[in-house]
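Just below is one structure, and these are the notes that go with it.
Of the protein chains in this complex, all but one are displayed in their positions.
Should a chain be cited, it is by its letter among A and B, assigned in written order, with residues numbered from 1 in that chain.
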Amino acid sequence: MKLAMGRILWIAAGLIALAIIPVALTSYQLGLLTKMLIFALFAMSLNLIMGYAGLPSLGHAAYFGVGSYTVGLLAVKVIDNFWLDFGAGLVAATITAALFGFLALRAQGAYLLMITLALAQVVWGIAFGWRELTGGDDGLPGVPRPAAGLPLSLADGVSFYYFTLLFTLLGTVIMWLVIRSPFGAALIGIRESERRMEVLGYNTWLYKYVAFVISGVLAGLSGNLFVYYNGFVSPAYLSVIFSASALIMVILGGAGTLLGPALGAALIVYLENAISAETERWLTVLGLIYVVVTLFAPNGLIGVFRGRFWTRATWGRAA
Amino acid sequence: MTFWAIQTLNGLSFGMLLFLLAAGLSLIYGLMRILNLAHGSYYIFGAYVALTVIGLTGSFVLSIVGGTLAVIVLGVLMERLFLRFLPPDELPQALLTFGFLLIIGDVSLWIWGGTPQTLPKPEIFEQSVRMGPLIFPSYRLFVLGIGVVIGVALWILQEQTRLGAMVRAAIDDAQIARSTGINVSLLSTGVFAFGAALAAFGGIIGGPLLGVYPGADFEILLLAFVVVIVGGLGSLKGAFFGALLVGLLDNFGKALFPQLAYFTIFAPMAIILAIRPSGLFGAR
Partner (left out) sequence: MGARGVRALAVERLSHDFGGLRALDQVTLEVAVGERLVILGPNGAGKTTLFNLLTGIYQPTEGRIHLFDRDVTRLAPHRRAGLGLGRTFQITTLFPRLTVLDSVLLAVQGCDRARFALMRPRTAFRHLYERAEKLLGEWGLTERRAAQTRELSYGEQRQLELLLALAAEPRVLLLDEPTAGLSPAETVSVAGMIRRFPRDVTILLIEHDMDVALELAERVTVFHYGRVVAAGTPDEIKRDPKVAEIYLGVDEG
């Protein structure tokens, strides 16, 4: 749809704000914002299959982690070449998503949730068990900021922030293009009634599969960014808890909206940061968030903004 | 030869623990169409409570009672206060029950600490049993035996008793069942409590073998998932044979190829999925 003038102004304002905000933040806060951007991309990528195509996944961390570990391992153990490492990370995430999508998409509903979880656990198991390669539970430290041949070093927070912002915006634009394309419309149709779509001539499996792979690539992209941001990656970023946090980010922000998940991600990152500083019981709080959001705000924050607080959410399914 | 025999026993006895979990999971899903991710919590919470009871009383039997009861209370509260209000959709179910999984796991960590613990074996099982040239730890035989007994009991319950018939009727069509006078709501709570109790029981008798530690809830839940994927969600037979298979695969996998964690389970799972997407015994 054509963008209304009001929308364009909001987007422009948002972009300008993101562009100039580094001057107003401490380096710690800027680092947190960078993390929010990375997780926003991660959550948005899940939203493509979950919110738009209606495919729930408990294994999204797999593609994030594969991206992170590939980039990290190459950068630390093989060769510190940004283009090579970054590209390899994306390729690895793509291959993983292509393989897993092929295996998982024969299933639906509860089975799909379980299978995506099991597949992600296989990757987790490799990262955890293959100590010589990945460092196992201790993780992989010492990943340097990329030397991407730019005049600026990305080692400082500000330039890395812009680097991350660039890729996050790129990912967001890709998602936006896909959503408003005929392909995207078909995904939504599949979510609403797959049977009807089949009978209308759509190869629904293929649509789901392509969406799954795109989603995986974007998740891998966020994983790539993360390992550079964090300098370190561990099996925790392949775990079911991490996959489930992506789920709650999407639901909390608003599934099936483009920027809802980004909002949800920012909020969760903020809360984790703030609450972990006060108590060790972050997971309990996170669990409570899951329960409360599921029962009381299933349309997410965006749903609240649009006044649909209490409407029964359709959870990516036909109501 | 001894190696294989021991490993087979280990795999089978582990499989029995998985069966207890998978049976509960499958039963709950079959009747209420809820995929309960908090099922892993029942496992460790039961074990932790049993640990405390055994520390206080020294009685293994009391610990089983205590742990199972605690989990039954927990399960009933969850079902009556929260799960009833969920839409029949796997996503909110997954999120809600996962939330509980996190909460119960973290609270358990807070109460019992992070150090892995083992439940003490009851004294009668301290000795090993001789079978020809082979020596088996008797506790493992006990677990194997209990598993078979429970499996058979569940089978009889499901197929031969009026209660089982009621449950099967409610599974087939809740509305029709209700119209014949079956209290589906009470039945649901009862089945849920029973499923939770099975998981807790599994955690308690598994305690001496596997120990209890933070993260055990996720690990066992994942294996239970593999079991129901392989065996078919909603099938008791599937849970039983799937559990034995997964138990053996996991055990031999860890013993022979420790680096390939989960691969030895995953590969057969993928093959079975490719041939029969709803599991070996699952409904089409």
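Note that a residue touches a chain if its C-beta (ideal position, glycine included) is under 8 Å from a C-beta of that chain, and two chains touch if they have at least 3 such contacts.
Predicted model, so just to flag it, every value in this text is computed and none were measured.
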Contact set of the excluded chain (shown chains only): A
Sole contact to the chain not displayed, among A:Ser27, A:Asn203 or A:Thr279: A:Asn203
Residue among A:Phe183, A:Tyr209 or A:Phe232 touching the omitted chain: A:Phe183
Interface with the unshown chain - residue positions in subunit A: 1-2, 177-178, 180-186, 188-189, 192-193, 195-204, 210, 314, 318-319
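Assume only the chains that are shown with their structure count from here on.
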Subunit A contact footprint on subunit B (complex, rising order): 29, 35, 82, 85-87, 89-92, 94-96, 98-103, 105-107, 110, 218, 222, 225-226, 228-229, 233, 258-263, 266, 269-270, 273-274, 277-278
For the subunit A and subunit B complex, residues of the former touching the latter: 50, 56, 58, 103, 106-107, 109-111, 113-115, 117-119, 121-122, 124-126, 128-130, 239-241, 244, 247-248, 251, 280-281, 283-284, 286-291, 293-295, 298, 312-313, 315-317
